[in-house]
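Dropping a structure here in structure tokens format, bear with me for questions.
Removed from the display is one protein chain of the complex; every other protein chain stays in position.
Right, chain A next:
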């Protein structure tokens, strides 16, 4: 009887030991993300393969819908119930929000071992760090301030390249309009209005003004004459879009440029994916050119924030995942699929297209000139409630007959109200 008990107990102990050591041997990471379609889904699958090839166990938690809103709701409840996923697709100041709550894990030892400080651009490092500690890892750099143009339509009014100043932009658009061509393809959704708005702020005000107005929310900058000029330019652009623009999705606007229904679109480089998917060649079938600015570059960086997890296997998995994400191999595969450029400098761009190469070259130039800035419209510069307040005013102005003076007044009020 006793013997049998002992054997049983030993057996149980052994099997417990075995499971424990087995679990320890397999680093596990649960990844919460909303990349569920098209190139994005493929990009995540690439990460999963890489992770599994390194002996990790990947637990996929995709939450589609609402451009991440649904995922954020899930995240909130998971964190509140003390069961956070290891890695969460999270970007910009939202990372700081979660870090303030003490929910994020410290990645400094991986960062040191891998030398992240040397390869990640400083402006992006500051987004990934909370009080000097790495809490998140960047996966890519999207550039927001692009003009995508149809060379055939530009040729009809004698232009061979996209405009280099906003005056040129207006002159070209007027010519196109006179020739019966819709100058600007645009979708009237608040975030698209804001995308155009911030490129105009960068162009007319310059990088320093952009920093003051849309990053530091300096009141003098917000109510300056430059800001009024920005709203004047927005009103002009409103005249260059077709009548059916409200509510149109960005990819339909891109298709208009592709199909020759409109000449130019101001949009981030995810638009490039649409052109490439249709078999178009950059430089020949479409032109990618930065929106007019003095060495400005607005970045939109996707990243994964690492949440506090318990259990050796999970901590291990998290570190392995972080290491792989910043690794050269993943940065190359992922960004080829997603249409952006690596968030790690120095990755060979041989396999990338000309627009991506231009993006990297401009990035380096912008960094030297102090024009490498976070995008406001894409949640990189400001916390949600602040950028939301600005976007409200921008879209209200763009979609009504509001004067620039009134828009500036409302902008200051809205920011003031959102701040407290």
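To be clear about the criterion, a contact is a pair of C-beta atoms (placed from the backbone, for glycine too) under 8 Å apart; a residue touches a chain by one contact, two chains touch by 3 or more; residues count from 1.
As a working rule, contacts and distances are computed from a predicted model.
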**Request:** Could you check which of "ABC transporter permease", "2Fe-2S ferredoxin", "Outer membrane lipid asymmetry maintenance protein MlaD" or "Multisubunit sodium/proton antiporter, MrpG subunit" matches the UniProt name for the chain that's left out?
**Result:** "ABC transporter permease"
**Message:** I'm checking contacts with the chain that's been left out. Which of A:125, A:170 or A:189 qualifies?
**Reply:** A:189
**Residue among A:29, A:47, A:72 or A:221 touching the omitted chain** = A:72
**Given A:80, A:113 or A:178, the one touching the chain that is not displayed** = A:80
**Message:** From the list A:55, A:246 or A:260, pick the residue that touches the absent chain.
**Reply:** A:246
**Contact set of chain A toward the excluded chain (per top definition)** = 66, 69, 72-73, 76, 79-80, 97-98, 101, 188-190, 193, 242-247, 383-385, 388, 392, 395-396, 398-400, 410, 414, 417, 420
